Structures are given as C-alpha cells and as structure tokens.
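A protein chain is absent from this complex, but the other protein chains hold their places.
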Amino acid sequence: MKKNGIIQNSNLLMKVSIIIITIMVFGVIFAPRICNFDPYTVDLTKRLLPPGTDGHIFGTDGFGRDLFARIIYGGRVSIGLSVCVVMVNAVLGLIIGSFAAYTGGVIDEIVMRIVDVLMSFPSIILTLFIIGVLGPSISNLFFALIVLGWIGYARMARSLVLSLKEQSFITAARGIGCNDARIIFLHVIPNVMPMIITFAALHIGSTILVISSLSFLGLGVQPPTAEWGATLSEAKQYLSLYPHMIIFPGIAIALSMFSFNMLGDGLRDFADPHLKKTIKT
Amino acid sequence: MEKMIFRRLFLGIFIMIIASLLSFVLLYLAPGNPAENILRQRTGEDPSYEEIELFLQQKDLDVPLLTQTSEWLYMALRFDFGESINTSEPVMDEFITRFKATLQLTLITLAFSIPLAFFIGVRSAANNGGTFDHVSRFFTLLAMSIPEFWLGLMLMIVFSKTLNWLPSFGYGSYLNLIMPVATLVVGYTATLSRVIRSSMLENLSQDFITTAKGNGLSQHVILIKYALRNSLGPIVTAIGSQFGHLLAGVVVVETVFSWPGIGKFLIDAVYLRDFPVIQGFVLLIAMMFVVINLITDILYTYIDPRIRYERR
Amino acid sequence: MRLIESHDLKVHFDSPAGLVKAVDGVNFHIDEGEKLVFIGETGSGKTVLGMTIMKLLPTNVFYSGQLMYKDKELINATEKEMQEIRGKNIAIIMQNPLSSLNPCLSIKEHLVQVIVKHEHLNKKEAQAEAERILIRTGIPENLLNYYTHQLSGGLRQRAMIALGIACDSEILIADEPTKGLDVTVQMQIVNLIKQITDETRKAMLIITHDLGVAAALGDRIAIMYCGRILEIGTVEEIFGSPEHPYTIGLINAHPSRGLHPIKGFGASLIDIPEGCVFSPRCQHANELCKKAEPPDMVLSETHKVRCYYASSK
C-alpha cells in the first residue's frame, strides 16, 4: 500500500524540528545546570584549548572561556531575542492588520499606504542604518528589527481578515450582537493564527541570521555578551589556526535556523489548505 | 495600466519623501557628528575641539541641521546631492561608481540563481513527496541556514588560501566575481526555489490541472504551460522584491570580499556620519526600489491576464 | 461493443480521519453510443467514479476490482498509457468551469493544446480545428481569444464542452455539466450536449444530481448512494417503476412531484452503516435491513435493485 507521502513526511520533518527546538529551548533555559563552566569567566592559562580538553566539550576561546557554555548561553540571546522580536512583530502586525481590515475605510487606507511605503523600503539598509546611528546594543537591535518587522504580519493578517470578514459566521456573530472587539478577538484572530504562526516560525529562523550578520558587521550585541554571531565574529581571527572556534557557533546558527525553517515548512504544509489533498466525492 | 503606473509613481514619490524625512530624523536624533568621526578615522586620534570647529567651518556644517536639510532637499530636487564630507566627491558620482559594482554582483547572481531556482523549484514541485523533492527541500533549507559571512570566509579559506585558485579580494575580472557570486547564489537560489515550489504546488492542486490531465496533456506541458504559467506572477513579485533586497543586502559579501559596492560604502558613511552620502544614498536606493517595484508590477500585469484585463 | 465495464470496483482513500470508501463495489457497463447517468446526492461517490475512469484521483487512493476500457485494464494502467487514453479515447467535462480552466490561457489555446497533443496536427491546423469546434459549441467567433474570467458561466461551460469533444473521443464523461448555471442556461447546455452527442453517436457517462438532466440526456440511470449503485435501469424503468426506496424518495423530492424531502442526511463514507446503507433513512427498514447488506435483485435484463423488498412494497 502506498502511503500518503506529504502528510507522513511533513510530520517527520516537524517532529525532528520540534525535537531539536525543544532541546535547544531546554538547553537555553537550563543553561546554568548544563554547563560546567561560566561563559564569562576568563582564564588566560586555558586559552584556545581544542575540543574535549579539561572538560571543555567544545574547547575554549581566546580568553579561555568555555566555548560550549558560550554557545549555550549565546542561545539565550540569539534564540531569545529572535523569539521576542518575532512575537512582538507578530502581535503588532496582527493587531494593526486585522484592525485595519476589520474597520476598513480611511483607517485601512492610511495603514495600507504606510505599509506600502515601508514595504518598498530596503529593510536591511534601514536596520543597518538605525543601529549604525543609535549604536550597537540589544535594545537598539530590538528596535531596529521591529520598525519594519511587523509589516509582513500586518499585510498577511489584513488579507486573511478581509476574506474572513465576508464569511457567514462573522456576520452571524455580528447578528447576535457581538461588539467589534469581541468579534476580532474571539472569531477573527483565532482563524488567522495558524498562518501567522507558520510565518512566525520561518521568521524566527531568518531573524537569528540577521542578528548574527549584524554582529559580524560590528552592529550586534556588545562584548562580553555571549551571542552566536558575536562569538563567530570573535573567532574570525582564529580561523585558520583554531577552526573549532568558528565551526561550533556556525553549526549552532545553522542548526537553529534549519530547525525553525523546517518547523515553519511543516506548519505551512499543515496549515495551508491548498496542500492538503482534499477528497471530492 | 496608465492609471496603475501613475498611482505607483505617485506612491514612489511619497516613498522617497518619507525615506528622506526618515534619514533626516534619524540623523538629527543620532549622537555624534561627521567632523569628529572623519577626523578620528584620518588621524587615528581623538580630534581636538579646535580641529572639529575648523572642519565644520570648512565643510559648511556649522549651520543648523534643519537649514542643511532644507538646502539639501532643494538641491536634491535637481538631482544634486552635494559632496561627501569624507571624500569631497559629489555624492552622485560616488553612487554611480559603487552602484555599478553592486548591480553587477546582483545581476550575475540573479542570472545564475533564477534558472537554477526554476529548475529546482519546478522539479521538486513535480516530484512532490518524492526523492528529488525531499533531497532538494533538505538542501534548500540547509542553504538558507548558512550565514553568508560564514560561507564567504570558508570559501576564501578554501579557494584562496589553501588552493590558491581564486583572488580573495578585488574587483574587475571574472575571477573576482566567482566567490562573491557563489556566496550569494547559495542563499538566494534556495529562497527563490522554495517560493517557486510552493507557488507551483498551489497551482498544481487547482482544478484546471485536473482538467489538463483529463485532456491527456503530458506532464511537461502541464507543468510548464499550466502550473508554471500561473505561478509566474507571484514568482516575478518574489524575484522583484528579492532583487531589491539583494541590492541592499550584499553588505556582508561586499565587506568580506572588499567589493566596492553601495552597501559597504553606505555603512562606512553611517559610521562616519557623512550626512550627504547617507541622505543621498538612502534616497537613491529608495528610488531603485520604487523602479523595481514598478517594473515588477508592470510585468505582473503582462503575465496575469486577469489583472491585465481588469485594469484596461 | 462494450466500452467500459466494471466488476466490484472499489476506490478507497487514506485520510487523516480514516479510510474513505468513496466507491465500494460498483458494477456497471457502458456500450457504444450509450448514455449512462449516475445520480446521487453530494458525497455519494459519483464524481470519484468519474475521476476513477480517468485515473485522475490523488495519490492517496487505493483501487481494487476491475475496470475495463474495451479490453484494457485501467486500474493498473500507467500514467503514460492514461495520457494517451485521456482526451483521445475518454474525454471529460469537468464541473465548475471557472476553476477548471487555466486562467492564463485563452479558451482557444486550451483546445489547441489538446488537439496538438492527440491529433498530431501542426499549430496552425490545430488552431483552425479549435476554432471550428468552439464555434460549433455556440461560442461567438469574436470571443475565441478571451480568457475564462471574461466569459459568462454559460460560455465557460460551452468552452468546457468544446474541450471535451475536441478529439472526438468514444466516451465523454460529463461531471455535473449544469452545476451553478441559471435555469435557462442549463437547458441550453443540456440541449447542446444532447445535440452534439447524438450527432456523433458518442457514449456518455453523465454525473448529476438533477433528475431533469438525467431524463433529458440518459439512456440508462444508476442511482448512487454511499459508494454503491442502489438501483440501475433504463430511464423508463427508473422513472416509470422505481423500486428502491431511495430512488422513490429522490423522485418525490423533485419539485415537479411536490418536494418531499428524504429525511436524515447522507451517510458518511468513513463510517458506513451496517446492513443496507440506506437503512438508517429508510422508512421500510427492518432488522434484516440493518444486519446484512442486500444483494442485487435482478428485475429485468437492465433493471437491478439492491433492496430486499424490491417489487414487494
């Protein structure tokens, strides 16, 4: 018997990615319990140890800090910050987009023009610009990633809500006297959520990459903060002599992005009605 | 059609005004001044109060920023963006020189990425759930997960340092292009092929595909004339928006491979607070975006008869 | 000559909710020039049956039983073989022409694709042929290069019919050809199909829920319910002496008979009722009906009913 390829395999992809993400999230939360070393303790006598020496699983960096601990703690910043950025963006975009679509008229027009303008603006340039101007710090990074980040969600929420709005259950809800806020929160948002969540999962992956690229350009977090991009950037000078320093943070970035992308991909197959082969009778 | 173009152009002017205002506001809020940063870069020392005063005077920067900006706007209307404070060259000249380099990198990347992405995207959609699809999905996801700067450095170590096949920096020959283009092609092809795949899949599940199959058309015709033809709209939009972002997003690659493009130069200008360069570049980049979006929209209307006839 | 013949044909789907038994043991045949109508409610498996003959079902499907086209077994036919049969030997008119036509191709271009594929004409000849067929289906000459979204529902359906007859197939499957059309247009379409198929003496398999269409187009009628044929017979037999309670119900539900609805809802294709599938809705059902599924009762050479109490009510 031939099994249904899509559903089976996207489940597998999702399972794998959920497992990886769960492991990472646990690692990040219980970092102090997992790591034998503090990521900020400098020990100049133990500099640049290769992986596996003296209990340093991934070796040590140029300051003799444990690389494993720095990567685990780095996840707190890289993943934590990305998740926060994406969550704020999603909520912001969801509220703005569904509000605009739901109320319609002038408000919708104004919001969509703003979105149009921001959409056609080079987001990477703006992000670099904001951080370059305000200086590198986590809060500025956060701000820069929010300025343009909500737009995608707002557009998506708007178009979803517009199509939902015409559907009978919303009319019915209005018919039984629900007020607008109640309709938005009880009926509209729950129906929009699956697509937003899918988009958000993919967005987390790309945000991790953006943050690490900014760190590489010297526009990310400040030392000695452990962050994957920053760790990678610090390791750059040791590239040829101590490759372990650049390999492990590189893998951490790639793996987390990979699993978030995989999750997003799986969720999309799951949420997208087009890809579910519906059976017509 | 004309209406759409006018609407778009109007929006474009609006975007450019917003872009200028935005860069002005940010610069106004920003701490620091160009004199201090440029002098520090030149001498490697903290410039003294007197040196800064003199520099500001020489570059006519001792007037309030608001006056500077209104003058700048007046000049910008005539496409004169003033001179770079750092290099004393007209901003327009700087932009054209650098833009040529960035555009070259971008276009060549696209020239490789687009056919490759179409090949991967279409094949994996046709092979939905099969081996090719799984393998290509895995590798496109992987390719998207590799930071560009990491890949660039790795390529440099392997092909310049170890094998000594390719130049690690420079600009002007085909050899110089290989590594920057390769770095960009990896991520870009992956992103684009995924857009193509999902757009293809969406269309492949439509009723008209069943009709086409019911008519006994071959797999090839169905894929190309039916699914791909209908997917082209969103794909062109994706290429358009990605093209814009590619133009702006080559900063990392430009930094790693010392490519004399707009991205790296703009970042340096931001560091130095080279106001005319920042404002001019932001405006010109925004203009590029407007033009690209316009071209995308026009193309879209040609591709999709539904929009074409509605707008007529 | 026998064109299509099926023996105990079963078409099941694997779905997250369970096994969907869309077609569950169907026997029928279509002879040359014969028009067989499948009637049933939504969800009775009739469209699946049509698609099964074309082998157009999604990949999560399992077939069993026998389905013959002439002496070719279709169930095990490869995709390549099917591509040759589809359009050329068996053609289909899909339901919902708006979504079933490619929005990026003009209606003429649709036909050209099919003709080029099956008739081995060059592009120019194919275009002339396409124009001829489209005009024959009553589409004004100046609209031939229009796109689907520019046409009215009736014209779209005509375009679909043109696509169905483009290669002069032996069998034409029409899946709800009048669905979603105005009543006046419905009649035009039915007449058009009738006129064209009568001219070419084409065999047809018509899928509909409209008794009027069935009476107008069909030679024989099969009543489908829950993936099964509950009653099959000639138009006269079905309308003149319906035997199955479901058939009677259907006929009585027709507006001309005073709109007497059948109580209850169509059964789910996943949890098929035990015994006679219609028993939960049948006013005559007794213990026997609920225990074992009745066999086909042969009433005449053409008339079969799957009911214990045929001819006895």
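Here the chain labels run A, B and C in written order, and each chain numbers its own residues starting at 1.
We take it that contacts are C-beta pairs under 8 Å (C-beta built on N, C-alpha and C of every residue); 3 or more make two chains touch, one makes a residue touch a chain.
Everything below uses one rule, namely that contacts and distances are computed from a predicted model.
One subunit of the complex is not drawn; among "Lipase", "Serine/threonine-protein kinase RsbT", "Solute-binding protein family 5 domain-containing protein" or "Dihydroorotate dehydrogenase B (NAD(+)), electron transfer subunit", its UniProt record names it "Solute-binding protein family 5 domain-containing protein". From the options A:Pro32, A:Gly52, A:Gly175 or A:Pro223, the residue with contact to the unseen chain in the full assembly is A:Pro223.
Residue in contact with the omitted chain (choice from B:Ser23, B:Thr69 or B:Asn86): B:Asn86. From the options B:Ile15, B:Ala76, B:Ile114 or B:Ala143, the residue with contact to the chain not on display is B:Ile114.
The chain omitted from view is touched by exactly one of B:Arg40, B:His134 or B:Arg306, namely B:Arg40. Shown as candidates are B:Phe10, B:Tyr28, B:Phe79 or B:Phe169; the residue that touches the absent chain is B:Phe169.
The set of chain A residues touching the chain not shown comprises 40-42, 44, 47, 62-63, 132-137, 218, 222-224, 234, 236-241. Mapped onto chain B, contacts with the missing chain fall at residues 30-33, 36-37, 40-46, 48-51, 53-54, 58, 86-89, 94, 97-98, 100-101, 103-104, 107-108, 110-111, 114, 153, 156-157, 160-161, 164, 167-177, 232, 254-258, 260, 264-265, 271, 273, 299, 302-303, 305.
Definition applied: only the chains that are shown with their structure count from here on.
Chain centres were defined as the mean of their Cα atoms; on that basis the chain farthest from chain C turns out to be B. With centres taken as mean Cα positions, chain B sits 22 Å from chain A. Separating the centre of chain B from that of chain C, both taken as means of CA atoms, is a distance of 53 Å. With centres taken as mean Cα positions, chain C sits 50 Å from chain A.
Among the residues of chain A, those in touch with two or more other chains are 5, 277.
Of all residues in chain C, those that touch two or more other chains are 51, 59. Remark: chain B residues 11-12, 14-15, 18-19, 22-23, 26-27, 29-31, 128-130, 134, 137, 141-142, 144-150, 153, 157, 161, 198, 201-202, 205, 244-245, 247-249, 251-252, 255, 263, 266-267, 270-271, 278, 282, 285-286, 289-290, 293 touch chain A in the complex. Across the interface of their complex, chain C is touched by residues 129, 206-208, 210-219, 221, 225-226, 229-230, 303-306, 309 of chain B. On the side of chain C, the complex with chain B involves touching residues 51, 54, 56, 59, 79, 82-88, 91-92, 94, 96, 99-106, 113-114, 117-118, 147, 149-150, 160, 163, 166-167.
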